[in-house]
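One protein chain omitted, others in place.
The block that comes next holds subunit A.
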Amino acid sequence: MDISDHHMTDVGIIRPDVHIEVHVKSQSTAKRSDVRTHVLSLLDRHSTVLRSFKWMDFDNEFLTKNVESVTIADVTGPKLVDLKVHNLCIHIFTLNDDSPSTLNLEEEEELSAANLWLLPAVEFHGVWESLIYEEGIKTQLLDYVSTTIFFSDKNVDSNLIAWNRVVLLHGPPGTGKTSLCKGLAQKLSIRLSDRYAHSQFVEINSHSLFSKWFSESGKLVTKMFQKIQELIDDKDALVFVLIDEVESLTAARSAAQAGTEPSDAIRVVNSVLTQLDQIKRHPNVVILTTSNVTEKIDLAFVDRADIKQYIGPPSAKAIFNIYLSSLEELMKRQIIYPRQQLVSLEELETMNFMESDVTRLSLCLMNISQRSVGLSGRALRKIPFLAHALYGKTSTMTLKGFLTAMEHAVNKQRQEQASLVNCV
């Protein structure tokens, strides 16, 4: 009775959102409204689906011709999703396959000040799903921008409740901060495609903003933000600005008092801070910044960041999931053959980590994951490659043999780290 009452209450109050991402083929010329109609009829015929399910083959001729995939995206909660009791949010998108174009500050110069992608981009496809973090970091970043748009649409007085549209991701190198920015921009451009028909991703090359001439760097920063302003003036465009390694642009000004820094660096920081203050009046811009050394960033910039998120090395659980996705990919491509079942950590916990024929290989993978703690995500993604390159005897390997090779590769990484530390 209590459970049913709770269920009824949920249904009565609000229906949670389920996001359906519809990937339309790049060659399709169909209208968005037609695609929506056909997808709704498809979902109507499959009322209960697995969490994070993905359709890639369709009975419908229209969908077969025009749609690449339909995905139930980012669902938390039980494994089975009853679509009838959820609010379906359908996001229809097409990937842009253009190579990134360049923004030039000067008519005469060939120097590329920034790279510009149209979102959603082929280059960023799948990045979001491949990143695995703890503590719901990805969900928080998604909700942050959604709240930004929501507050702006409701005309919240920005003098009373202010936000600067700046996100600062910091942490040791190799933890996927830049990839997280790209994946976040891609995901948001899909999620908000009804509101913003066009999205752009601008990756600033910080090195292009410095000059050999004194006081020229401040001007270059201003010109860069003027270019971004031109993009933002289009109200239908959602603009993401990525400043990678932001400490080079916002070095602490207090260091100049010690006389160890040129005063030109102060001008650059001042210019960046001024431009950020101007840019926050616009609802359709998000500035994503990453840094490896947070202690060197100017405090004024740190203070302006709405979200200061630490991205640390992955835990054993995250490493397990990273390895699991890698092995699934290799079995999919038949590099590991024959295909064998690997169970997830949740299932291992359910079975109290008892060793059996079903769980033996997964327990072995879990041991490898625990011994991989301390490696960065970038290094983890290289382990399967190195395992096959250094310890693979044949092109095609069994899963058991591959796990042995991975263990050797992890040990080798450890030894290399120890050697480097000893050298220092």
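Keep this in mind: a contact is a pair of C-beta atoms (placed from the backbone, for glycine too) under 8 Å apart; a residue touches a chain by one contact, two chains touch by 3 or more; residues count from 1.
Keep this in mind: contacts and distances are computed from a predicted model.
Participant: For the complex's missing chain, which UniProt name, "Thioredoxin domain-containing protein", "MIP18 family-like domain-containing protein", "Mitochondrial ribonuclease P catalytic subunit" or "MAD2L1-binding protein"?
Facilitator: Cross-referencing UniProt, the chain left out corresponds to "MAD2L1-binding protein".
Participant: For a quick check of understanding: of A:D17, A:E230 or A:E347, which residue touches the chain that isn't displayed?
Facilitator: A:E230
Participant: Can you tell me which of A:L118, A:V302 or A:A316 touches the chain that was removed from the display?
Facilitator: A:L118
Participant: Using the touch definition up top, pick the residue from A:T94, A:S248, A:N292 or A:Q340 that touches the left-out chain.
Facilitator: Result: among the candidates, A:T94 touches the missing chain.
Participant: Which parts of subunit A are in contact with the chain that was left out?
Facilitator: On the side of subunit A, residues 26-32, 94, 97-98, 101-104, 107-108, 110, 116, 118, 197-198, 200, 227, 230-231, 233-234, 236-237 touch the unshown chain.
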